[in-house]
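Here is the structure we will look at, set down as C-alpha cells.
With one protein chain held back, the other chains of the complex are shown just where they sit.
For clarity, chains are labelled A, B and C in written order, and residue numbers in each chain start from 1.
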Amino acid sequence: MVFNEKIVNPTELRHWEGKIELYWVYTSGSAGDEFFKALKKGKFIAAKCKECGKVYFPPRIYCEYDFSETEYVNISGEGTVRAFTVARLDKDEKPLEKPEIYAIIDLDGTDGCIVHLLNAKPEDVYVGMRVKPVLKAKNKREGRITDILYYKPS
Amino acid sequence: MRVAVVGVGYSGFNANTPDLHWKEIMFEAAVRAYEDAGINPRRDVDSFITCAEDIWEGFAIFDEFVPDQLGAVLKPTCTICGDFLYGLATAYMHITSGLAEVAVVEAHSKASDILTFGEVIKFAMDPIWLRQIGNAHPYYFAALEMAQYINECCITEEQIASVVVKNKNNARLNPSAPYGGKVGIEDVLNSPMVFDPMRKIEIAPRADGAVVFVLANEEIAKKLTDSPVWLKGVGWWSETSNFDTMSFNAMYAAKAAKMAYKMAGITNAAKEVDFAEVDDRFAFKEIQHIEALGLSKRFETATLMVEGYFDRNGELPINVSGGNLGVGNLLEATGGQKALEVVLQLRGEAGKRQLSKAEVGVAQAWRYIPTASGAVAVFGV
Amino acid sequence: MAVGKKDISCPPEAIGTPIKDEDLKKGKVTYYEDYPDLRYAWTAGQAISRFLNELKKGRLIATKCNECGRIMFPPRIFCELCFKPIDDWVYVKDTGVVQTFSISYIDPDARPLPEPIIVAVIAVDGASPKMGIMHVLGEVKPEDVYIGMKVKAVWKDEEEREGAITDIKYWKPVG
Partner (left out) sequence: MEVEKIKGLKFAKKQDVAIVGAGMTTWKRRLNETGKELSYIAVKQALEEAGLTIDDIEMVVMGSAPDTFDGLHMKGEYLLDGSGGSDRPYMRVFVGGGTGVFAPIAGYWHVASGLADVCLVVCEEKMSSCHPHPQSGFKGIWDPILERPLTPNLIWIFALEMRRYMHVHNIKHEDIALVSVKNKRNALDHPCAQVAEKITVEDVLNSEPMALPVRRLDVSPPSDGAAALIMVAPHIARQLTDEPVWVDGVGWALDTTMWTNRDLYFPRYVAEAAKMAYKMAHITDPKKQIDVAEPYDPFDYKELHHMEGLGLARKGEAPILTKEGVTARDGDLPTCPSGGLLGVGNPIAATMGVKACELYWQLAYRAGKRQVAKEVTTGVCQAWGDLMQVGTVMVMSNKR
C-alpha cells in the first residue's frame, strides 16, 4: 500500500508555473579575456602547454592533463571541417526559419577545435572542407564568441 | 567486502505524471523498495543518497527537499550530482568504508515539470565558448558527435535505424515503457531528418519516474534474503568538459567499464557478460556504448546489430527493457531504470521479457549533453 | 620526500584578479550577459492540490497520522517520521501563534523595500504544537510584534482568491 487515497477528479489536480528569475554575467576569465581582446583586433590566439607542447583552442591558462602553465601563440583562425550537422529545430523543438549548419572545425596550428556556424549550402558542405572565419565589423565587436559571425568556405 | 542489492522499487515510467508531485513519486518508489527489502527506513538504514541536479528540478538547493519522502529525516542524507549509477558507486563506498551497513540510493525524473527543456540543456553549455552560438536546439551537439562517429566507423542509416526498431519493439513487452511500438526500418527512415544525420525518432522522448535501491553489506544481505543480487563492480569516469578535448567516441564509458570490470574480475566482457542495458538516449549512442563496454569490436557492432546479435533472443541481448528509446529519457534516473532492469532479470522477475540466461548483467549511463562522463555497474547472482 | 616544513605558512600566497563592477561597465574586461528562459510547471500533487483548493474556499486543511498522532500542517500525503501514508484530513483554524519573526528591509534581490515587511513563523491552532508556516504579518507596528502573539488570517475576497498561499493577505493580531 503506497497511498490510502488519491484525487480522482482531474480538474482538482493543480500545477504551479514558475521561472528562475535571474540573469548571469560571465567574465571571460584570464585566458578568455586575452583571446577576446585579441579577437577585437582581428587576431586569433591559442594556448600552448609549456610542458607537453599541446596547443589548446579554446585557449586556457593551464594544461588540462599535466596541470602546468601555458603560453599564448598566434594562429590564423582558419581550419578544416571535422563534422557538421544541419539543425532544423529551435530550442522549443519548433522548426527553425532557416536551418543552421553547425560544425566542428579543427583549427590550423592547434590540437583544438571550435564549434561554430557555417554559412554555406548544406549540400556543399563536406568533411575536410577548408573554412575561414568571418568577423563582425571592427567597431561592432563586443569581445564575445559571436564576434565571429560564422565560418565560410575558403 | 561484498555489496548486495536487497531491495528495488520504482514508480512510473510515464510520459507525464499530472497527479503526483515529485516528492510523491519518490515516496512511491521508496515504499516499494523498502517493502521489497523488508526493512524499516527509520530504523535500519544508515545512509540515504539522492541523485539530482538543481536545474532539472527548478530549484536552487534541491538537497533540501530530499529527506522526508525517503524516511531520511535527521539521518545521514546527501545528494550526488550525477546519474543513479554514481549514486550506486557512492553507496558502494559508504558500505566498504564502514560508514554504512545499509544504504539507499534514489534517482528520479520529473521531466514533465520542465517547460523549456532545450533552454535547460543549453544552460549546461560553456557560456563563453559554446552557449551563445546559434539558435538551434542543443540536440545539435549530439548530432555533431553522431556525424563524426558514423563517418569514422562507416555506419549506415539502416544500421542506426535497426537500433530504434529493436528497442521500440522490446519495449512492447515492458508494461512500464510508454514509448514502445511496432516499428519497422521503413518507419524509422520515414521519420523526419531534424539534425542531419539524426532523425526525430532516434531521439529518446522524455519520461517521468523514480527508482530506489536498497544496498547492504554481505552479512546483512544474507539475513535479509536467500538470493541477493551482488553489485560486483562499479566504475565512473569523466573525459573532460571541453568540446576540443572530447573523444566523441564514448571513452568515458570505456574507462568506466574498465574500472567496473576490474572490480568485478571480468577479463573478457564479450564472453562473460550475459546481457546489458546501455544508454541509448540517441540511437547512435547505443552502438557507441556497446563498443565502449567491450561487448563487441569497433567497426563490427553496427553489422551485428542488423544481424540480430543484440536482440532479445540474440547472443548478447542489449536493452531488453526497451532502453531509453522505449522507456524515455529519465534524466538522472536513466541509470536507475537500467540497473532496475538488470536486477529484475537476474532475479528472474522480468515477466514476459525474462531472458533465459541471466547471471551477469551490466548497466551503463551517460550524463547527457554536453558532457563526456558516465558510469557503469556490473551485477551478478 | 618529505616536503612539509613546520615553518611554512599556509596558504602561501593569495592568487586571483579582483575586479569591480565598473571594470565590466567600462569594458576593461570582456564578459557575456545571459538571460536564459528557465521555466517550469511544478505538479502540485495530491497533498498540495487539495491544500490549494481549500485555500480558495477560505479554509486551511491539515493531515493526520494515526501512528504518531500528529496533525501536520502544511499537509503532506505521508508522515515523514513514521514513514507511512497519512490516515485522515482535518481542518485547522485560521488563527495561530507567532513562533518567531523578523522585520525585513530588503526584497529577494537585496534591494531596499519602501516599507519594511514583517515575516513570521506562525504555529496554526488545531494542528500539533509548533506546526507552523511562514507568512507575513499586517495591521501591526514592527515594535509591537512579540513571540507568543496571537494572530488571525486576513483573507482576500472570495472572488479574488485563486487557490494560492497569497489568498491569505497577511495575519493580524487578535485579542
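Please note the rule applied: contacts are C-beta pairs under 8 Å (C-beta built on N, C-alpha and C of every residue); 3 or more make two chains touch, one makes a residue touch a chain.
Just so it is clear, the structure is predicted and the values come from calculations on it, not from any experiment.
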Which residue among B:Thr90, B:Asn169 or B:Gln337 touches the omitted chain? B:Thr90
For subunit B, which residues lie in contact with the unshown chain of the complex? 38-40, 43-44, 46, 48, 53-56, 58-61, 63-68, 72-82, 86, 89-90, 92-94, 96-102, 120-121, 123-124, 126-128, 219-220, 223-224, 235-242, 245, 255-256, 259, 367, 370-371, 373
Across the whole complex, the chain not displayed is touched by subunit C residues 1-4, 6, 8-21, 29, 34, 40, 42, 44, 48, 52, 72-74, 76, 80, 99-111, 116, 119-121, 130-136, 142, 147, 164-166
Positions on subunit A where the hidden chain makes contact: 16, 18, 20-33, 60-62, 64-67
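The definition used in the following text is that only the chains that are shown with their structure count from here on.
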Report the inter-centroid distance (CA atoms only) between subunit A and subunit B in whole Å. 28
From the C-alpha centre of subunit B to that of subunit C, how far is it in Å? 35
Expressed in whole Å, how far the mean CA point of subunit A lies from that of subunit C is 39
Where subunit B touches two or more other chains simultaneously, the residues are 18-19, 24, 27, 31, 55, 58, 115-116, 119, 122, 127-128, 132
Where in subunit C do residues touch two or more of the other chains? 32, 34, 36-44, 46, 48, 77
Show me the residue ranges of subunit C that touch subunit B in the complex, using the header's touch definition. 32, 34, 36-48, 76-78, 80-83
Write out the stretch or stretches of subunit A touching subunit B in their complex. 2-3, 6-7, 10, 13, 15, 17-18, 20, 24, 26, 28-29, 32, 56-58, 64, 82-93, 96, 100, 102-104, 111-117, 122, 127, 144-146
Would you tell me which residues of subunit A are touching subunit C in their complex? 1-4, 6-7, 12-20, 23-28, 30, 32-33, 36-37, 142-144
